[in-house]
Every structure is written in structure tokens, then in C-alpha cells.
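One chain of protein is taken out of this complex; the other chains stay put.
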Amino acid sequence: MKFLNDKVTRRDFLTYGLVVAAFIVVSLLASQGVIPRSLSGQLVPVTCYVVMAISLNLVVGVAGDLSLGHAGFMSVGAFSGVVCAMSLSAAIPDDGIRLAVSMVVGALFAAVAGFLIGIPVLRLRGDYLAIVTLAFGEIIKEVVNCLIVGTDAIGLHVIFNVAGDKTVDDLHLLEGGVAIIKGAQGASGTEKIATFAAGFVLVMIALAVVLNLVRSRAGRAIMAVRDNRIAAESVGLSITKYRLIAFVVSAALAGAAGALYGANFSQLSPAKFDFNTSILVLVFVVLGGLGNMRGSIIAAVLLTILPEALRGFSDYRMLVYAIVLILVMLFTNNPQLKLTLGKLLPKREGAVAHGE
Amino acid sequence: MTVFLQYLANGLSMGSVYAIIALGYTMVYGIAKMLNFAHGDVIMVGAYVSFCATSYLGLPAPVAVLISILACTALGVLIEGLAYKPLRQAGPLAVLITAIGVSYLLQNAAQLIWGATPKNFTAIVSFPVPEPLASLNVSAVSITTIIVCLVIMAALMWFTGHTKMGKAMRAVSEDKDAARLMGINVNRTISMTFAIGSALAALAGVLMCSYAPVLQPTTGAMPGIKAFTAAVFGGIGSIPGAFIGGILLGIIEAMAQAYISSSLANSIVFAVLIVVLLVKPAGLLGKYVPEKV
Partner (left out) sequence: MSLNMNPAMNRRSLVAGVAGLGAAGILAGCSGGGASSDGGSAAGSGSAIKIGSIGPKTGATASYGLSVTNGAELGCKEFSVDGLSFEYRSEDSTGNAETAVNAYNTLVDWGMQALVGPTLTGPSVSVAASCNDDRTFMITPSASSEDVTSGKDCVFQVCFTDPNQGKNAALFLADKYADEKIAVIYNSGDAYSSGIYNAFKEQASASKLQIVSEEAFKDDSASSFNNQLTKAQAAGATFIFAPIYYTPASVLLTNAHDMGYEVTLMGCDGMDGILGVENFDTSYAEGLLLMTPFSADDPASADFVKAYQDAYGETPDQFAADAYDGVHAVAEAIKKVGVTADTAREDACDKLAAAMLEITVEGLTGTLSWNDKGQVEKDPTAYVITDGKYVKA
């Protein structure tokens, strides 16, 4: 266990350990039937959002590029994953393998989208980069909205409905064919093949990929570019290359998360992956701490469950959610309030600070 | 040709609405350097206040607009003081997320106060429109909006250029710490910026809802994002840029809907934005600041 002497490694393994422990505890509780349905129904979406948060943290926290269109990559992954899962349902009867294949396909499509978008986008910085990622997110949403996809014995049929006057009938599917994506109506009637275990595996993969990337030579280069672009450039680092690496890896992970998400619901509409979803994931990242993967995981879990936990407030639910969000931001970022809170909770603060 | 002119006029009308929202956005961004995602929701509140003043209290339109401006100014200063000021030392992302929280808060509070059922906003101005504008379906509201935009633009440029407060704002925008050393009260200056920005939001809300008459708690959200796009398009922080960006955005959207595809109109607008930013990375009229080594 000599490698654990290294502080950074120890910290990373603590994060892995935390995820494994959480998975074991939750699985045990679920098998005992202790967890209410309102919570157990959220397990898969929570893992999706955790992966989204980890992947966005790579771009926003590690590479320092503010992205407001991350849900777009989730959308690409979700819909390509759904198409893959539906069209392979005969070829691969095993749900687990089909899910894995569709997540890989989702990740690949999202990575390609990330690469194509990354090349122009990463010429910009700061708020201009933010608005362009927002723009791409919206473009992806509209493009998916125009897609009509079906499958039959011949193979896949795809129509890009630009003029808005095509319908599923224009696919001319053979007998026994199914329409998978029906424009704005999205994909419906898809099989629910996602499982919590698959979500857990995906979280572990995402963590391993991101943490190893961050600790690698490339990761140090990415952070060097973030901290001082000019200095990094002057020592011969290719700025675009390293930012692009972070962007594409992040897009691929978001795509895999999207594929998992799509496999968890029997209906998926393009409108789900809008600006608000991108913002939601950004909230996880900022609240969890930029560059802090463990923080992203915890924030994603808590903030996904929070609106459901607030159902007791009835009509005031979303109002309370908004107030909690503002207060948490104030208490975590204002030096004076943080100090006050620290006095109120001296033990917890100290304990965790040591653990770090 | 007439049809083309009509699309152009439609685009100009919509664009003037984007422009007036973008002016408020760019004002706050330019000086406080924060993306105030709650701006669209302040607009919504402004429209509701004016609606209540005219429909429930029976007040004449100018009084209603005035009340709405006062209410939004107070709201803007309040939001700034409670939610943004404590985060002055924190990173810009913390403020961004707080602004999103404020946006959710305003939307949900509005629903609790005014209900979710949409209300129809009666236009606050109407006068006979002279030819040839009338035959192009340019409404009195659109003409008013464009005039108000121009007046606000001129006033803001004069204010930031020639008054003491305006110069203080520019100084804060350039360098907060240096401004503080020069004896400028940075907090007060930023509060003032929010007051002006929110007053503009009230005006924008009233004019926007006069143009697009549906009023519900989420009314401000999408126009807010579009206007943000317009502000970036014109070069965020630049006052004439916001106006030009808004107008161009409206026209591009109208042309895309008319001649390319009405389902992809937004994408086309955003694609044009991306191309513009790639050619001119700081927007049409934005200052491009080369980094010193």
C-alpha cells in the first residue's frame, strides 16, 4: 500500500472509496426494501447527474472554460443511445450488454459532437465562450427536434425534417418497423434497461478517467493553460490541443450519461436537454467546488434529491428550493457568513478539513 | 417585395424588444461584470406591476409605467444588496449561480402572487401609425419601442460619458481596486448600476408585453436569454452594441423564419452569432483587449 503515501493518490482513493461505500450501502438498503420508492426511483437519474457534474467539472473546473451547453452533449448521447438500444434489441438480447453498447455509442457520438464544436468554440474565452456553448446547446436541441428516425428489417431510416412538413410516414418503414425518434414527440416506448449498478459503474469509469487525466502530464498541461495561458504557451504547450482534450473527454462522458438517462425512461423529449439542464449541472459543479470531483458528486446527489425532499412544502416547493440555493451560495462564498457558519458547526468543519 | 419589407418590419419590431432588454443587460454587465440571469425575471415583475396598476387600480398608463419603474428599481437594489453584494469578493461563477437562484425565486414568487394563468397585457400606447408604416403592419408599440431605445441609448451614453456617477461607473468597470483607491464608493456605484438596469428592465417589460401580450411567470425567461445573446452579438458592455445587436437579432430571426425554416429559426440566429464571434471575438462593437505579455 505504499502508493497511498502520496497525498494526492490518497485523496483520489478516498473519493473512489466513498462512491463504492455509497453504492454498497444504498444497494443493501434497497434490497431490504427500506428505501422509499420516491428515493429509489431517483437512483439512476442521480448517477447520470453525478457523471454530468464530474464531466462538466473537467471543463469548467480543471480547464477553466465556462460551458453553458453541456446538456447538448447529454442529448446527443441520449438519443444516439436510444436509437442504438432500440435497433439492436434483436441482435443483442441481453439488456446489460445492450446498455453497455448503447452507452459506448452515446459517448462516441457525443465525443464527435464535442470535437466538432470544440474546434471553433475553443478559439474564444470567458463569457464569449459561455454564450457560444449556450448557442450550440440550443442548436443541438433544435436539430434533434427535427430528427425522425425509424428502424426496420432493412436498417435505420433517418429524415432531417428541416421544413417541418415531414412525418413518421415519410420514413416508409416496412411491416414490423418501429419509429424510434419522432421529432418533437421525441423517443417514446423505449425499453427501460438502465440499472443502478450500471450507473455506479459509469460513475466509477467517469471518476477514473477524469482523475487520471487530471493527474497525468496532459492534465497538468490543461491546468497550466487554465492558470496562465501565456506562460503555458511560452513553454511550448499547445493551448487549443489541451483545452480540446478536456472538452472532448467531457463531452464523451456526458454522452454516456445521456445514454444511461435515456435508457431509464420510456419517453425522452429533446426539450428536456435545454439551457435549464445545462445550468442545473453547472450549479452542481460550482456548489461542489471547481476542480473538486468529490464535491461535484456530493452536490449532484444532494441537489437532485432536494426538490423531491421538499415535496412537503407543496405549492412553496420550488420557492423554497430557490431560497435554499441562494442561501447555500451566500453561506459558502461570503467570508463573513462562512465564518459564522463555521462557529455554528465547529466539529464538522474541523473533521473534514483534516480528512482533506 | 412588399412581403420582404413586411418581414423586415416584423424583424425590426421584434428586434426593438430584444434591444431594449439588451440595453439593461449590457449596462449591468458592462459595469458590475456579472451575467445577471435574473434580469429577464425583473422584466416580468415590471410587466406584472404595470398590469396590476392599470387593470386592478385603473391607473392611467404613464402612472402605471412610473410605478413599475419605481418598483423594479427597488427590487433591483434589494436583490443586489441581499444576494449579490455579499459575493463581491467571490468568484464570478458563484454570483452567476446566485443570479439563477434569484431567477427561480422571482418566477415562483410571481406564480404564488399572481397565479399561473396567463394574463393578457393591454398595450400601453396606441396611436394611428402613418403610412407607409401602417401597411407594413408596424404597430404604435414598435415605433414607441424604437424611439424609447434610441432615447435610452443616448441618455446612457451621455450619463456614462459626462456625469460624475457615470464616470465612476466606467472606472469601476475598468478596475474595481483602482477605483476604490481613487475614492470611488464601489458598492454604491454598483448598486446604482443595478438601480438603472432594473428601471430599464421595468420599461422593457412594459414594452415587451405591449408587443407580445401574454404575461405569465415565465414570460421573461426566454426573452432574457435572447437579449443576452443580442448583447453579446453587439459586443457585451457596449451600449450602442446592445441596440444594434438586438435589432439585428430580430431581423435575422424574421428572415430565417420567413425564408429558411421556421423550426430552425433559433438555430440560425445562434449560428450567425457563432460566426460573428469567430470573426470578431468581442462582438460587433465590443472592445477587443489584446493581452499584454
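Every chain is named by a letter (A and B) in the order it is written, and numbering of its residues begins at 1.
Everything that follows uses one rule, which is that a residue touches a chain if its C-beta (ideal position, glycine included) is under 8 Å from a C-beta of that chain, and two chains touch if they have at least 3 such contacts.
The model shown is predicted, which means the values in this text are computed figures rather than measured ones.
Novice: Specify the residue from the set A:Leu108, A:Leu156, A:Ala197 or A:Val320 that touches the hidden chain.
Specialist: Of all options in A:Leu108, A:Leu156, A:Ala197 or A:Val320, contact with the hidden chain holds for A:Val320.
Novice: In the full complex, which residues of chain B touch the absent chain?
Specialist: 3, 6-7, 10-11, 13-14, 33, 51, 55, 91-93, 107-108, 111, 116-122, 137, 139, 208, 211-214, 216-218, 221-223, 225-226, 253-254, 257-258, 261-263, 265-266
Novice: Pick out the residues on chain A that sit against the missing chain.
Specialist: 36-38, 40-42, 45, 60-61, 64, 66, 126-127, 142, 145-146, 163-165, 167-169, 183-186, 188-189, 192, 226-227, 265-272, 287-292, 295, 298-299, 302-303, 306-315, 317-318, 320, 324, 327-328, 331-333, 338, 341-342, 345, 348-349, 352-353, 356
Here is the rule we go by: only the chains that are shown with their structure count from here on.
Novice: Please give the residue numbers of chain A that touch chain B in the complex, ascending.
Specialist: Of all residues in chain A, those touching chain B are 60, 66, 120, 123-124, 127-128, 130-132, 134-136, 138-139, 142-143, 145-146, 161-164, 229-230, 275, 279, 282-283, 286-287, 290, 315-316, 318-319, 321-323, 325-326, 329-330, 332-337.
Novice: Show which residues of chain B lie in contact with chain A when the two form their complex.
Specialist: Residues 35, 37, 83, 86-87, 89-91, 93-94, 96-98, 100-102, 104-105, 107-109, 112, 225, 228-229, 232, 236, 261-264, 266-267, 270-271, 273-274, 277-278, 281-283, 291, 293.
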